[in-house]
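For reference, the structure discussed in these notes is given below.
The complex appears here without one of its protein chains, the remainder shown in place.
On to chain A.
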């Protein structure tokens, strides 16, 4: 299994387009911050709003952009390249493959999250220096908690999307399913159905989307200077881990039963 993780990380960090993607995203972020900072010159300190911007970016932007990119890079590249045959005929069991992929996803996401966090922090320190402000440790703690929530949420969504990925062995379907999950469409569907009937309303609290949403709502008051509520975040972490484990077990069962497609 560790050989597989080493190989997969080698692949990911030799894919030039990954670096280009994050380079562009980070460059855009820097540009946006500079433009926003220069447009608020002389008014309220930008550094104060910068931390709230971080929470908005984490909750609205990260899952869709970083989450889907990571999912494509880690999981669906194998499907689009049809490399499952080569991978599974080298003595790697399905269990090792799935656990290996989770670990690879964790390492890859950590790398991207940390890179983003370092850039964000550097920009924050520069802003503080310009505005002669003081470091807001409380807000950074809230950001860290939101980061962990989003991190675990992406992991949980990825393993659920993989159920369909393994079954269909189709990269397009798996990316679409990941997009549907991280965008909160599941909750929207529940909202729509609740207009007509409340018979399945009880299922809402079992969805990861519900708990991710509750966790986000719990942290949003900090944007307006209010108190954060951490209990929903901690509960979301637990639900995400349960989803990760259950979806992984289902993934193993599916992979052991299906025929690996030959590819064109």
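Methods note: contacts are C-beta pairs under 8 Å (C-beta built on N, C-alpha and C of every residue); 3 or more make two chains touch, one makes a residue touch a chain; residues count from 1.
We adopt the following convention: contacts and distances are computed from a predicted model.
Its record in UniProt calls the unshown chain "ABC transporter ATP-binding protein", which is the match among "Spore coat protein JB", "Aminomethyltransferase", "Mg chelatase-related protein" or "ABC transporter ATP-binding protein".
Across the entire complex, the residue among A:21, A:61 or A:88 in touch with the chain not shown is A:88. Touching the omitted chain from chain A are residues 3-4, 6-8, 10-11, 14-17, 77, 81-83, 85-93, 256-260, 262-263.
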